[in-house]
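This report concerns only the one structure given below.
With one protein chain withheld, the remaining protein chains of the complex are depicted in position.
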Amino acid sequence: MTTPAGSADTNLPQTGPSAYDDRRPPERELLDDCVHCGFCLPTCPTYQLWGEEMDSPRGRIYLMDLAQKGEIGLEGPFTEHIDQCLGCMACVTACPSGVQYDRLLESVRPQIERNVERTPSDRLFRNAIFALFPYKRRLRAAALPGAFYQRLRRVPAVAKLAEKLPGRLAAMESLLPPVSVREAFARLPTYTPAVGERRARVALLSGCVQDVFFHRVNEATVRVLAAEGCDVLVPAEQQCCGALELHSGREESALVRARREIAVFEKLDVDHVVTNVAGCGSSMKEYGHLLSDDPEWAERAAAFSARVRDVHEVLADLGPRAPRHPFRGRVAYHDACHLGHAQKVRAQPRAVLRSIPDLQLVDLPEAELCCGSAGIYNMVMPDAAAELGARKAANVRSVAPDVIVTANPGCLLQIGKHLGTTDGAADGGPIPLLHPMQLLDASIRGVPVPRS
Amino acid sequence: MTTSTTLRPDDLRSVRDALLDTAGTVSITGSGTAADWAGPLGPVDAVLDTTALTGVLTHNPGDMTVSVLAGTPLRTLAEELASHGQHVSFDAARVADGATVGGLVATADAGPAALVFGSLRDLVIGVTMVLADGTVSRSGGHVIKNVAGYDLAKLLHGSYGTLGVLVEVVLRLHPVPKRSATLVVDCSLDEAREHAASLLGGQYEPAALEWISDDGHGQLIVRIDGTADAVSGRLQRLREVLGSGARDASDTGPDAGPDSGADSGADPWARHAALVRGAPGLAVLRIGAKPSLLPGLITDLRADTVTAGLGTGVATVALDPEAVADAHALVHAAGGTSVLRTRPPGSDVPAWGPPPSALAVLKAVKNEFDPLGRFGPGRFAPWLVTPHDAEGSR
Partner (left out) sequence: MALDGGVRQAFERVLDPADVISNPVKCRAYECDGLTGYRVVPELVLLPRDAAQVAAAVRVCAEHRVPFVARGAGTGLSGGALPVADGVVISLARLKRVLEVDPVNRRAVVEPGVTNLEITAAAAPHGLYYAPDPSSQQVCTIGGNVAENSGGAHCLKYGFTTNHVLSFEVVLPDGSVVTLGTDTGEQAGPDLRGVFLGSEGTLGITTKIVVRLLRTPESVRTLLADFPSVAAAGDVVSDIVAAGIVPAAVEMMDTLAIEAAEEAVHAGYTVGVPAALVVELDGPVEECDVQFEQVKEICDRHGCTRLHIAGSPEERAAIWRGRKAAFAAVGRISPDYFVQDGVVPRTRLAEVLGRIADMGADAGIRVANVFHAGDGNLHPLVLYSAAAGETERAEKLSGQIAELCVELGGSLSGEHGIGTDKACSMPKMFSRDDLAVMARVRSAFDPQGICNPGKVLPTPRLCGERPGKYKPHPLEEAGVIERL
């Protein structure tokens, strides 16, 4: 402590063996990128809520560093504060030093899953979530009114949760919106030809949650892509992309899904693999990195990731061709974190929306702040998610939009829940909450904008 | 009144020696332009006259800073700086009377230019002082931007000679505006308030904005500073806001316009300065309050003469000495501050209103800097009662 002016060693000493196992621990260079400037604090949802250093990106990286230096273990506070991260990646956008917090989080969450024993109730709940969400068939069962308990009891993890913690099961159920039987069981055509001259050939990821609860969004997406000159392939054998598991640290099962999806899509002769789900896009773009040390899959994964595009990227690149009908109204675009922060796709959705004549695009206050959905976050951290949801809803109301659009099913569910159904829109009714593809589809087809 | 020794040191060393070689109470004086401001000075054993501490120590025009001995009249300094196109952006009325730099700091004085530049607390970047025990202390420095150590110059600002003797002062300079033009409007306080709201609420950037009143004759004075051509355009915009009553009153500076057409009448700023000085038989109270509350306060005070900074919230009012105690109370009820400046000789007028919440800190600072209470006994009575106050005349 007797250094001369302005000088200080910025590195923590290595005082013991690293607390991480040797399977992809956070890379030292990535940890060292953080200069502790704190520019991430204002954009971090949990820091905004609680004002605690440990629940800021800077604090979490500090804990990651301490664990690597052998100063602290993974149990207890480390797991608590990493679990509390929404993974929204707003900090990645804010960071002037280029810290790859996404990579760091992606490497420490599996460490926790492997090395830290969760409490029995937490384990039960997480098992149930991952026994349900990635499976279209089970989701369809869950979506059917009244059928939830009966159908899902057949899944052992869900049965166990229902037995031990019925309250949390009910909470999980409450997040799932009602869906008609027709929509829940509808299938997308496996091939839809381009309207007019073909400009591209794409394969669409139909998704799990998206295809069950937002099938109409998938339908709109296929119509828009076709109208804009794309042949659209929807391979029937595709399954969940593994995003929810990946973002929760369940790396092994996520990678099994990743390999399967790669195998399904790599056979197709397409320019792009397209998704209309922010979370799926960000994980599929990561496959190349995640499988980089798997000799059999590294190259295939990299090739796959290189072809992945969000639907807005494809449309913005192609430029509008199909004639649009005007939409006279204020449209608030909510940047899904996994699109804006994780994939840095911010301009393209706006450009696509602006291609609709007369549409007035409005920005939301605190646009960078997560709505609280964040994958499974609103199920495992319901209080924090609810506060963020209410804050996002208030920000949405403050700009009095006629329609809100966002490109992620989680955000649609979360914002919808917190906006409620009673107030908002200029006509006194609930504010319609849509995927941008639904709005664009209505504009191209010249039909009224759907209410949901 | 006991006889007291007069000490007239002319450098840092002799200031220190003067304090070490004497015992007892000391009053610090400069050119005497504010001798009766604040609390009445109790009897002192010695008078430390700073008027021989004069002269510029360093002035590097490219750095826009100057260091001077504290007894230098600001007026004299201004003359030296003028040839470089620079000045201290400070225009208290007393400057013209020969007030010293140190005295202006110690009395926390300021003029209309405070609207943009603040008071000397905002322009002093370094000081050297001598404490009552002869300790020489420097703080700040010779650069505009500097956060090393506590800023002791601030403590001396408004200390009325009770904490230490200012010996050297380093000031930040600004370029003399190429052109300064003043408009006046004859108007009531209410009308002036409306005008001020328009000017401060729009893009006019007044350099000074004062309402003055004398014998019921009110006048709003607005000055803008800038470059020759730009000022012409801005004046036009000002006239549009102020209406047909606005008259050109003065136009000065190296690039003052030939088209100025200023009235040959008296300079309104000279009249302003005269009103700040007060009038025979009256007490002068300096008050500060939120600008929105100031006009109401002035009305309630029923002052004989007024100068009111409608943007700064600082006013100088001349009152019947009998009214001063109530005036303190009124200003403080509005959350403001008040200090007595001059008062008619012999009148017993309270200098200060209710004590500030931080009185304990003020006492502790006084105790640390001047535990024996040598400097300026009586200046902060009744807030500070030092050992010498206690055994003094009261």
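Per-chain numbering from 1; labels A and B assigned in written order.
Just so it is clear, contacts are C-beta pairs under 8 Å (C-beta built on N, C-alpha and C of every residue); 3 or more make two chains touch, one makes a residue touch a chain.
As the structure is a computational prediction, the values presented were derived from the model and not from experiment.
*Asks:* For the chain that's been dropped from view, list the shown partners it touches.
*Replies:* Across all of the complex, the chain we cannot see touches A, B.
*Asks:* For the chain that's not shown, point to the residue among B:Ala78, B:Ala279, B:Val365 or B:Val385 touching it.
*Replies:* For the chain that is not drawn, the touching residue is B:Val365.
*Asks:* Identify the residue among B:Ala108, B:Leu330 or B:Val349 that touches the chain left out of the display.
*Replies:* Considering the complete complex, B:Ala108 is the one touching the chain left out.
*Asks:* Just one of B:Gly149, B:Gly243, B:Gly281 or B:Pro382 touches the chain that is missing; which is it?
*Replies:* B:Gly149
*Asks:* Which positions on subunit A touch the chain that was left off?
*Replies:* 1-12, 29, 32-42, 47, 51-54, 58-59, 62-63, 66, 71-72, 76-78, 95-98
*Asks:* May I ask you to list the residues on subunit B that touch the chain which is not drawn?
*Replies:* Residues of subunit B in contact with the hidden chain: 11-13, 16, 57-58, 60-65, 67, 85, 108, 110, 114, 118-119, 121-122, 128, 131, 135-139, 141-159, 162-163, 168, 174-176, 178, 197, 200-201, 203-205, 226-227, 229-231, 233-234, 286-292, 312-314, 335-339, 352-353, 356-358, 360-362, 364-365, 367-369, 380, 383.
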